[in-house]
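For this view, one protein chain was removed and the others were kept in their places.
And then subunit A:
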Amino acid sequence: MGNIDLIFKIAGVGLLTAVLSTLLKEYKKDDYAVLATLGGLTVVLFWVVQLLGNLFDQVKSVFKLF
């Protein structure tokens, strides 16, 4: 319940990586731009996978699915 701020963290990281990659593209450093995007994406993926793990545990416990 308390992790509503996770939504804004993800939005923040997403926007930051978008700005960072366009900035890096301006400086003709396209490879770094790709790395920055991948970095941001992995951080967000880490959070989301953790959250999905919690969801699946909760669903298993609520619906007695095992």
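Everything that follows uses one rule, which is that a residue touches a chain if its C-beta (ideal position, glycine included) is under 8 Å from a C-beta of that chain, and two chains touch if they have at least 3 such contacts; residues count from 1.
Just so it is clear, contacts and distances are computed from a predicted model.
Comparing "Na(+)-translocating NADH-quinone reductase subunit D", "Stage III sporulation protein AD", "Cytochrome bc1 complex cytochrome b subunit" or "1,2-phenylacetyl-CoA epoxidase subunit A" against the UniProt entry of the hidden chain yields the protein name "Stage III sporulation protein AD".
Contact between subunit A and the absent chain runs through residues 1, 3-4, 6-8, 10-11, 13-15, 17-18, 37, 40-41, 44-45, 47-48, 51-52, 54-56, 58-59, 62-65.
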